[in-house]
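Only one protein chain is missing from this complex, and each of the others stays in its spot.
So that you can tell them apart, the chains are marked A, B and C in the order they are listed, and the count of residues begins at 1 in each.
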Amino acid sequence: MSGNTFGNLIKIHSFGESHGPAIGGIIEGFPAGLEVDFEKIGKELLRRKTNQGIFSSPRIEPDQLEILSGIFEGKTLGTPIAFLVRNMGGKPGDYEKLSQVYRPSHADYTWSTKFGFRDYRGGGRSSARETLSRVVAGAFAKQYLQLRGIKIQAWVQQIGNVESQVQQSFDFDAIEKSPLRCPDAQAESKMLDLIESLHKTGDSVGGIIQAKISGLPVGWGEPVFDKFQALIAHAMLSINAVKGFDYGSGFENVHQTGSQLNDEFVNVDGKISTISNHSGGIQGGITNGQDVDFRVAFKPVASISKTQNSVDMLGNPVEISIGGRHDVCVLPRAVPIVEAMAALVCMDMALMSLSNKI
Amino acid sequence: MSGNTFGNLIKIHSFGESHGPAIGGIIEGFPAGLEVDFEKIGKELLRRKTNQGIFSSPRIEPDQLEILSGIFEGKTLGTPIAFLVRNMGGKPGDYEKLSQVYRPSHADYTWSTKFGFRDYRGGGRSSARETLSRVVAGAFAKQYLQLRGIKIQAWVQQIGNVESQVQQSFDFDAIEKSPLRCPDAQAESKMLDLIESLHKTGDSVGGIIQAKISGLPVGWGEPVFDKFQALIAHAMLSINAVKGFDYGSGFENVHQTGSQLNDEFVNVDGKISTISNHSGGIQGGITNGQDVDFRVAFKPVASISKTQNSVDMLGNPVEISIGGRHDVCVLPRAVPIVEAMAALVCMDMALMSLSNKI
Amino acid sequence: MSGNTFGNLIKIHSFGESHGPAIGGIIEGFPAGLEVDFEKIGKELLRRKTNQGIFSSPRIEPDQLEILSGIFEGKTLGTPIAFLVRNMGGKPGDYEKLSQVYRPSHADYTWSTKFGFRDYRGGGRSSARETLSRVVAGAFAKQYLQLRGIKIQAWVQQIGNVESQVQQSFDFDAIEKSPLRCPDAQAESKMLDLIESLHKTGDSVGGIIQAKISGLPVGWGEPVFDKFQALIAHAMLSINAVKGFDYGSGFENVHQTGSQLNDEFVNVDGKISTISNHSGGIQGGITNGQDVDFRVAFKPVASISKTQNSVDMLGNPVEISIGGRHDVCVLPRAVPIVEAMAALVCMDMALMSLSNKI
Partner (left out) sequence: MSGNTFGNLIKIHSFGESHGPAIGGIIEGFPAGLEVDFEKIGKELLRRKTNQGIFSSPRIEPDQLEILSGIFEGKTLGTPIAFLVRNMGGKPGDYEKLSQVYRPSHADYTWSTKFGFRDYRGGGRSSARETLSRVVAGAFAKQYLQLRGIKIQAWVQQIGNVESQVQQSFDFDAIEKSPLRCPDAQAESKMLDLIESLHKTGDSVGGIIQAKISGLPVGWGEPVFDKFQALIAHAMLSINAVKGFDYGSGFENVHQTGSQLNDEFVNVDGKISTISNHSGGIQGGITNGQDVDFRVAFKPVASISKTQNSVDMLGNPVEISIGGRHDVCVLPRAVPIVEAMAALVCMDMALMSLSNKI
């Protein structure tokens, strides 16, 4: 019950503190017989790690993934797939000065109060390093979904007040070539300027990631409480720094009327479809065969080098400036995390739908 | 696994089709010994039922709740609390004409495809009548939370393009006196005009419900996947017609920077607090003792009397106009549903927190 | 978490106190499209109710089952199947005298201590009347299993010290014709004598129910913790008055050696089989295609009219004699309960096995 498991039939059990021995997890419920493409998993880990172009750091090697069980002769066994990635272990000294302080908008205070103490090194379990386990599990789920013709693609739609003017269709492969994972080159240029200026002032910025799931069959999603959108929302709001989720017509179209937003059905060459997709691919919590598209709002990362006021564990006022290398904007790196969580939900829905009918 | 249960330690198992014999549920995991206030439960059912002021219908009696188990001598037994409300049973003829048609943006098509057939009478299980079970369960949870000093209040923040200019603090009791459950009388007046005009054209409209949870202790919420906001988001997106959720700084403040949005800690009379609440009362997925505030976006109801194009089950094009009495805007009636789901999440978090420490 | 749900993919959520308004439950996860045979369900309820031959009471009508949801046009909808049976409501006076007393080997004392108070009328939720919900859910599961060629049959193997000399094969239909559900007429005659003599002295007796599941495919059961036998054991030990469970070679053959008990594989007409079945149809927690056979030990019912010493709620010594009509031996009536729980496990295993392989 303490919240480190996600999923119903395909589950990720996650573990690890950011500066403990390792981060990892167990993927439970994965069917037997999938030929695992480890190169693809490595690529996802690399996508999560690199923040291309912003800091002209040399190419970073992906975290070293070790598989502990569940795969034999290159195929999934149907047994738990356990994996881990060792943590590098920063210098203890770097963290001890933060051990007595509650960083603003971090989990230090809430975590300490809930559990009585905390692993203060780099945020411990509250660190976004935990998302590594999600990306590994999601990379497995993606391979399952690929067999069923399903593709999940996310991108950076907005950073600060710079919005991408996304066209209805664009080259998905172009997203990965963009340092910010933004398909609109003009917007991206402005985003880079914004990030650079905030980097100088020691500040940070959030934004919006948008995602599209295509190739879904009709009929996934479990009414009443486990509607497709409800599980996706749960998944997204479980990601660090996420503040909001919407799909289809979302928040932006609440001013429109029913006659404007209803998606009329049409028969296209013997196949029932809709002429519009304000429903975002889901009706009554169940996929309708159209693309599922959704948006995820991220707040700016809480770690900034600008000086802030706060208190220590005894309640004494302190001034802190969070040192070390921090991302000004995590959104480009969060793109594969959003995709991973969406992939886990989709695969879960696929397995749950196996028993729809007698 | 088929999605009719919500919760971990306190659960609602929901059942019922809108035109079957009854709607109801089982509340499982409710601790023993609560003196149940049935009048309060009745009031919540009435709140869900009435759409005051819009149609000047006489006062409507609440759905008749029958408790089947779990309460003895006025107190909860610690056993499952089963309950039901009988359905009135509309005239079959009213629905048969819709039995072969897929209504736009309804669940008819997805449901039929998923399960092979459907109860077409009034939407069957996909009808919002299902939310009745949520309101009953939420009314129990509210009584538990009240003992712990926690209050949950939602209101209508926006209908169509009319936004309430909510002040930082306002009279919560005033919300219930408002026919639209909107605390801003000027906005409400414009909302009523909008609803009336759409009523004439047979159209519908959505909007935004906002909610606040106050009195929460520090330490509720289960990292990593069951963060407080993740369970609230799951709860909200499971409600019919909901298209989005955000909390704290949400979607609207993504353009702001970390230094603007971080909530600095202060010591107020020996109690650690924050000077602002952009975090929306949650840090690292765990409550920090400040109010939790969140917003829920609703699309317009799909049932409109305006003529729409669609297809029947064979894929033939049809024109339909959905008759009967339909709400132009469901938001006022959705307010108690939002509160009920939030109450269930809060109580679940309360029970889960009992085992935080040795 | 409070234990009123059984199952993983097909679940029964049970509710009801023996003298509250109703006993019932929700069957969740039942696939859509089964044509329900209600006559069969009624027969199972009657099997649970009648204790034929022992008391020459006239034929008893089954408890009146009401279906509240989940079935439309005679078929399962894929939605929760809620049902209830109204309780007759004994005279309150009958129970008030027991309200302050802890009956020996009943749940009065443990229940009161756990929950702070209890519904003392007829045992409340601890009454075996609760098994009614199991029988209804099991009757649905049996209909699903029948489609897959699976049959579950239990019988009375031993009452007191009288053992049935069961032959390796016997006429299953004969079991139901036997008043005691014992296939060995000679043993049955002695059992009846024993029951009659205990009836006179106001005492009770237990025994052993045996069961066989035939027609199972190879491959059901989930290693490691949800082995087929583990879920069956869980199911059986959850039944009132059950004290033990074994299967295959069980307790009785622990003195034999590996070479005596191992089941050698043979090829019979191209089909792999075993020459013996000491494994009881399960190897490594997974069905091997042979019959699953198991035994369930029942203690004597705790309600006896013989005078017993006990204490009241204040700890004062009391003498009690439990009046009313009590079964001397519940085993014949427990036969359909054992079958129902086995059916629920089998169906659960069937649904879980849908995602074994890619």
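By our rule, a residue touches a chain if its C-beta (ideal position, glycine included) is under 8 Å from a C-beta of that chain, and two chains touch if they have at least 3 such contacts.
Please read all numbers here as calculations on a predicted model, not as lab measurements.
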- prompt: From the list C:Leu192, C:Ile213, C:Val301 or C:Ala334, which touches the chain that is not on show?
  reply: C:Val301
Field: Touching the absent chain when the full complex is considered, from C:Lys97, C:Arg148 or C:Lys357
entry: C:Lys357
- prompt: Since one chain has been left out of the picture, which residues of chain A touch it in the full complex?
  reply: 1-2, 4-5, 8-9, 13-17, 20-26, 28-29, 32-33, 66-70, 72-73, 75, 77-82, 84, 114-119, 124-125
- request: May I ask you to list the residues on chain B that touch the chain which is not drawn?
  value: 1, 9, 29, 31-34, 76, 78-79, 144, 147, 223, 351, 354-358
Field: Missing-partner contacts on chain C, residue numbers
entry: 1-6, 8-9, 14, 102, 104-107, 109-111, 113-116, 125-126, 130, 158, 160-161, 198, 203-208, 218-227, 229-238, 240, 242-251, 253-259, 261-267, 270, 272, 274, 278-280, 282-288, 295, 297-304, 306, 308-311, 315-317, 352-353, 355-357
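Quick note on the criterion: only the chains that are shown with their structure count from here on.
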Field: Chain labels contacting chain B and also chain C
entry: A
Task: List the centre-to-centre spacing of chain B and chain C in whole Å, with centres computed as mean CA coordinates.
output: 40
- prompt: Taking each chain's centre as the mean of its CA atoms, how far is chain A from chain B in angstrom?
  reply: 26
Statement: Taking each chain's centre as the mean of its CA atoms, chain A sits from chain C at a distance in Å of 47
Field: Residues within chain B bordering two or more other chains
entry: 1-2, 4-5, 8-9, 14, 114-116, 125
